[in-house]
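All protein chains of the complex are present and in place, except for one that has been dropped.
So, subunit A:
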Amino acid sequence: MNSKTRLFYLLPYVLWIGLFVVTPILLVVYYSFFDLHGNFTFANYEKLFTFVYMKMIASSFWYAFLITVFCLLIAYPAAYFITKTKYKQLLLLLVILPSWINLLLKAYAFLGIFSTYGAANNFLEVVGIGAQQILFTDFSFVFVSVYIFIPFMLLPIFNALDKLNPALIDASRDLGASAWTTFRKVVFPLTLSGVKSGVQAVFIPALSLFMITRLIAGNRVITLGTAIEQHFLVTQDWGMGSAIAVFLIITMFVIMIVTGTRKRGIQ
């Protein structure tokens, strides 16, 4: 390929990255150094380290962590099961299908299901437990988030498991390993890259969730995502909102680096 055509193919990429990735980040960084009255300041970053914001950061991380762990606990065995069946592609499609539907629609659907007179409570009545407050609780927030994120966790794990050479499992068994030891020493380490991709795809977006916190958790759960939304749309404190966004961006890079390291040869 000569340099002219290469430049031509490069152009859309450069335009896209420049306009929609680099420029917004620079703008966010720029705004984060100004206070409400347009004066240059570091105060926004100082405020991040106050108790209120630290607590919010901690709770964001805690919920993102919970969501990621539950996703992993459900997605790994599910992916394993799917790779072992005859109808891999169909079963996989069924898992992915809900992710094609708009997030907001699904959130509203859960509002109905979890409401006082919704399907979930009807069921609880029938089995004799009685109606509960499900909506606007930590449980419903984590539940719906896990539901939404599961395909993103499952897909990379499925790919890693599917690529795993079955002869390696035979080899491990042949060398005396039980089924559990084989999983621990061969299957899991070799699918760790899929797990890492899944964790990235779930943990990072989960940190900045705001719609679900608003709809399902009724703003009882305040995450960094909610805080950014509130600052930009309600308090109009763009500087503070931007500072939180910058913090999130840095966190994302840190997580990418931590989960992305490929170390060969585990002792």
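Basically, a residue touches a chain if its C-beta (ideal position, glycine included) is under 8 Å from a C-beta of that chain, and two chains touch if they have at least 3 such contacts; residues count from 1.
Everything below uses one rule, namely that contacts and distances are computed from a predicted model.
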Quiz item: One chain is missing here; what is its name in UniProt, given the choices "GntR family transcriptional regulator", "Spermidine/putrescine import ATP-binding protein PotA", "Light-independent protochlorophyllide reductase subunit B" or "histidine kinase"?
Solution: "Spermidine/putrescine import ATP-binding protein PotA"
Quiz item: Which is it among A:50, A:85 or A:178 that touches the chain not included here?
Solution: A:178
Practice problem: Could you please point out the subunit A residues that touch the chain left off the display? | Solution: 165, 167-168, 170-178, 181, 185-186, 189-190, 264-267
